[in-house]
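Yeah, one chain of the complex is gone here, protein chain that is, but the others are all in their spots.
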Amino acid sequence: MKAVSVEEAVAMIPAGASVMVGGFMGVGTPERLLDEVTRQRKSGLSLICNDAATPGKGVGKLFDAALVARLTATHIGLNPKAQQQMLANQIDVDLVPQGTFVERIRAGGCGLGGVLTPTGVGTLVAEGKRQIEVDGRPFLLETALRAQFALVHAFLADYLGNLSYALTSRNFNPIMAMAADTVIVTAEHIVPVGVIAPDHVVTPAPLVDYLITNG
Amino acid sequence: MKAVSVEEAVAMIPAGASVMVGGFMGVGTPERLLDEVTRQRKSGLSLICNDAATPGKGVGKLFDAALVARLTATHIGLNPKAQQQMLANQIDVDLVPQGTFVERIRAGGCGLGGVLTPTGVGTLVAEGKRQIEVDGRPFLLETALRAQFALVHAFLADYLGNLSYALTSRNFNPIMAMAADTVIVTAEHIVPVGVIAPDHVVTPAPLVDYLITNG
Amino acid sequence: MDAQTIIARRVAKELRSGDLVNLGIGIPTLVANYVPADLKVFFQSENGLIGTGPIPEQGMAHPTLTDAGGRPISALPGASTFDSAMSFGLIRGGHVDVTVLGGLQVDAEGHLANWMIPGKMVPGMGGAMDLVTGAKRVIVAMQHAAKGKSKIVPRCSLPLTSVRPVNLVVTDMAVIGFPDGRATLLETAPGIGIGEVMAVTEAELVVPDNVPEMRI
Partner (left out) sequence: MDAQTIIARRVAKELRSGDLVNLGIGIPTLVANYVPADLKVFFQSENGLIGTGPIPEQGMAHPTLTDAGGRPISALPGASTFDSAMSFGLIRGGHVDVTVLGGLQVDAEGHLANWMIPGKMVPGMGGAMDLVTGAKRVIVAMQHAAKGKSKIVPRCSLPLTSVRPVNLVVTDMAVIGFPDGRATLLETAPGIGIGEVMAVTEAELVVPDNVPEMRI
């Protein structure tokens, strides 16, 4: 793990990069990183995020600045700008059931090729996917999903990079922290080693590439 | 969740039942439940456990008492009795790579039909299994694994059944607690509601069917 | 009593002590208001919480404790939080005893459509497809008709949420179940006659000899 400024970290992200962003309706989202992505105008992003949040909040800022070219998400109904950009074909949107979304990312992070899920069988979601039977029951083969970057927000980060999360701001963050080539983390609080007990570490330090420093 | 005595709990397990038991080399194993299974002589069990522990310890007690008819495990090399019973064809043994073992159980608990893993491709483990390519890479289809009972050992259990685990005694316990029809739990300490903070609960209360009372 | 209250009160009667329950947005959310205090039900919020409590007092909300819509909530003693893989493991794995969702259409075989209107409303399915596919019991809580048009239809014209049929539909006019896979009128709302229900229901309904009035 390397401690870097938010400017340095975002400078590493090229335009057009695939980027996973933690958070659920903007809760548990690395706002400082998104502000800097917007300031540096990283455009043409392939964004992988549960939802589009709302204008001005979380990944909503990326839609405000029209930086998203492709979006993989489960729900964008509460962000009219994202809806608009989708209907105007400015964004290529792939809508995925939420349980499938998180399992695909988990598979990407855990070295699995994919999972078999009953979710979506016989619906529009099944289009173009392999259907596989196990003991006579049909499942969809949903393949692994990874990104070049994961932008993760934790509650506590220790000096080594061990992370813990608070309440519902955990959501997709620890799963995404395993599924990207480069993992960049902001934390509410940076604390000495040992403050997070071993049993309470959710993301072990070796998974974190960069921790954004204070100030 | 219902609080019951260890005798009542084990009385619910029929001979020949499929039983998952948490623990890794006898660490994090519900010893009180295994002692009672042995005392009530529940024979012909289909045991699903990472390993066979050692004679006299953990699931080793079940081999001492010759109660196991089928075993799904990853390693039994440190229990000579289990080895003996396997080589004498007294036990039908299915040896599974450890990462595959835990993913199959996780799939069983999470409603997935299975997972695609690269582990075992081109080896003896692949025999009789479907091989599926994703983006040109071969994977084995490993199907979900469930049991009638899961015997789980926690460090703390609160009055509602929320569980937390200590250090390396966590291992397979929380995964198995999702993958059985009936989940029976022993805990080192039973504590009031609220002692385990929400972020530190690993197995949420609704997953626990029976908690073994003290004494 | 207004339509939403009738529906929410009736759905609340379906919950049992110890149940793990997931409530969707809209009418389903109201169900929590009508659960008797002595009934110990666990409410899950799919963004990662079991043990959701009421909206916090003024000034007590915390930005890290929200429902699936991003609104502040509270947590009851004994609550637990977890990541999204665990949350949907609970949902898909059949650990959620009851899910209550809104609906756009339910058909004569119990199929639900509730996530998109092609060309008009494409918000994404969120967790709905996993909930309907994985929960032990699926209850749809919705108005019987919208703009005078029946939402109980012979066959869904909108894209399905799941091929798994729902267990119960509770509307402001009726309770409908699917024994033997066919929509069956189980109860009528207070003051509503069987004939009235039939008149505004587009799908064919099996009507047993005895159709009691909803107890709410």
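Per-chain residue numbering starts at 1, and chain names A, B and C are given in the order in which the chains are listed.
Rule of thumb we're sticking to: a contact is a pair of C-beta atoms (placed from the backbone, for glycine too) under 8 Å apart; a residue touches a chain by one contact, two chains touch by 3 or more.
Nothing here was measured: the structure is a model prediction, and the numbers come from that model.
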Among the chains presented, those that the missing one touches: A, B
Out of A:Pro14, A:Gly44, A:Pro80 or A:Gly194, which is the one that touches the chain we can't see? A:Gly194
Where the missing chain touches chain B, by residue: 24-28, 50-51, 53-54, 73-78, 83, 86-87, 95, 97-100, 102-103, 106, 117-125, 155, 165-175, 202
What chain A residues would touch the chain not displayed? 1, 106, 109-112, 158-160, 162, 178, 193-194, 198-199, 201, 204-207
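In this section, only the chains that are shown with their structure count from here on.
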I'd like the Å distance between the centres of chain B and chain C, where a centre is the mean of that chain's Cα atoms. 34
In whole angstrom, what separates the CA-based centres of chain A and chain C? 29
What positions in chain C touch 2 or more of the other chains? 49, 75, 81-82, 85, 88, 91-92, 133-134
Residue numbers in chain A touching 2 or more other chains? 103, 117-118, 165-167, 170
